[in-house]
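Presented below is the structure to which this report refers.
All protein chains of the complex are present and in place, except for one that has been dropped.
Presenting subunit A:
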Amino acid sequence: MLDINIYKKLSHFDLHVQLKAQQERIVLFGPSGSGKTTVLNCIAGILHPDEGHIRLKEQTFFDSNDKRKKPTPIQKRKIGYLFQDYALFPHMTVEQNIAYGMKDPAIVKELLDVVGIKHLLKTYPSNISGGEKQRVALVRALATKPNALLLDEPFSALDDQTRCECQDELLRIHNMWRIPMIIVTHHLGEARKLGQRILKINDGTLIQE
């Protein structure tokens, strides 16, 4: 289970988010600049909250009450993160990107079949479409066998048809994987389609569930 309760002072507002997730898809929905990505960055370990705690399964990544414990480094959190711009390594082929943190080749093989990007393995990211990049980034993130998956506006750069296909694939993959997924979006239709729970965030505060 993912259990977070974080407080962080930001330049325009204070971020205060509390949520618990079982193996479900939670959508963080809200306007740009409302603190959604900061929440993901805190969970991943890129940023640290000022106060609160972040726990996943039996691991405590951050606990402001335990002053002796340093925040768990990003590398040790076992959290998959799909960045908004996909962050594919431009100097590596799709295959090398996926192999970078791969734990189990069998899982990757299965994922490649699901998302249909096998033919792209020897290609560089600069030569594939937005939808393909999104699929590669998803496979790459899952290849590390993460305990949770964070997705930051994963479909924002895609056209409507590709967006719809990628959303369906994500739902299929979640049915296979059953890990907590936190999806950030400012697109209401997407939030409704993907979220088993939708949390609305505005100026750093959850205002409605």
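The rule is short, and it goes like this: a residue touches a chain if its C-beta (ideal position, glycine included) is under 8 Å from a C-beta of that chain, and two chains touch if they have at least 3 such contacts; residues count from 1.
The rule we apply is simple: contacts and distances are computed from a predicted model.
Visitor: According to its UniProt entry, is the unseen chain "Fe-S cluster assembly protein SufD", "Molybdenum transport system permease", "Aspartyl/glutamyl-tRNA(Asn/Gln) amidotransferase subunit C" or "Glucose dehydrogenase"?
Guide: According to UniProt, the chain not displayed is called "Molybdenum transport system permease".
Visitor: Per the definition of touch given earlier, which of A:44, A:108 or A:138 contacts the omitted chain?
Guide: A:44
Visitor: Using the document's definition of touch, tell me which of A:13, A:124 or A:177 contacts the absent chain.
Guide: Residue touching the absent chain, from the options given: A:124.
Visitor: Based on the whole complex, identify which of A:35, A:49 or A:80 touches the chain you can't see.
Guide: Looking across A:35, A:49 or A:80, the contact with the absent chain belongs to A:80.
Visitor: Where does subunit A touch the missing chain, residue by residue?
Guide: Subunit A touches the missing chain through residues 44-46, 73-81, 83, 85, 87, 89-91, 93, 100-101, 122-124, 126-127, 140-141, 143-144.
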